[in-house]
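Every protein chain but one is kept in place in this view of the complex.
Take a look at chain A:
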Amino acid sequence: MKGRTLARHGKEGLKNLGRNSWMSFASISAVTIMLFVVGVFLLLIVNMNSFISSVEEDVEVQVYIELGTSDQEQAELEQQLKNLDHVESVTYLSKDEGLDRLIDSLGQDSEAFESLRDENPLNDAFIVQASEPQQTEAVAEAASGLSYIDSIDYGEQVVEQLFNVTKILRIIGLVLVAGLMFTAMFLISNTIKLTIVARQQEIQIMKLVGATNSFIRWPFFVEGLLLGVFGAVIPIAAITGGYHYLYTNYADKLSIDFAEILPVYPLTLQISAVLIGIGVLVGIWGSITSVRKFLKV
């Protein structure tokens, strides 16, 4: 294709948006609304996912050391724990630190336990973090075979349930995002199709004066692309601005100690890229598939 033809297609695509201003408005509105919904939803899902991840990462194996274990034996045990598969880190936790942690975690009810400080019932322990939260159980099992161990605790029941719940949440999120994107694509491309059906005569005339199919398609390609880009502007601005506002004003209220909402950047940039991508793809797809029907003259 000659350069000036390419330029012509670009200009023609842009001009067509203006010539069919109401139709363009309808299409851009459809893109805007759908992308906005998709964008808000993506924000929720991505945050939920990061929330779930931080909950999962909090899962750890507590390996209590047998009373009367010598320092050397303790060092041996630490090394053995580190050598297990899927172990990310092994941290020593003395029984006093362990009690502090316990009392801290109980919050207001902790006073009742203060008396325990004189006669600490806990053992010294190693806190073992699995490289993948889902490997926690395997790590605990492997550790149970080692010596100098009093007991092992990783909240067996709770962890199993937690992983079941997070798995289901992730699947629901994924299905919803996929369903929403599909609906968005369908709605957008349908609106674009309607606008192109109205231009059937134009396409017919192009064919009759000897335009090749690709020559006819190009301006529609540009038009679809522009519809997608223009349609993405408002959702991106609204979502970035809205999330920025939410984050700066309510980040503390939306966070539960270890699990915080994600910072504005790079999240909103990533979501903007996804929205532009969807807009452009759907715009082009809707416009090209609609033209194809009328090319057979």
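The rule is short, and it goes like this: a contact is a pair of C-beta atoms (placed from the backbone, for glycine too) under 8 Å apart; a residue touches a chain by one contact, two chains touch by 3 or more; residues count from 1.
Following the convention adopted for this analysis, contacts and distances are computed from a predicted model.
**Student:** Have a look at "Carbamoyltransferase", "Cytochrome c oxidase subunit IVB", "Gluconate 2-dehydrogenase subunit 3 family protein" or "Cell division ATP-binding protein FtsE" and point out the UniProt protein name belonging to the hidden chain.
**Tutor:** The record for the missing subunit names the protein "Cell division ATP-binding protein FtsE".
**Student:** Please pick, from A:158, A:205 or A:237, the residue that touches the omitted chain in the full complex.
**Tutor:** Residue touching the absent chain, from the options given: A:205.
**Student:** Quick one: which of A:5, A:29 or A:183 touches the chain that's been left out?
**Tutor:** Candidates A:5, A:29 or A:183; residue touching the omitted chain: A:5.
**Student:** List every residue of chain A that touches the chain not included in the displayed model.
**Tutor:** Residues 2, 4-5, 8, 19-20, 201-202, 204-213, 215, 297 of chain A touch the chain that is not shown.
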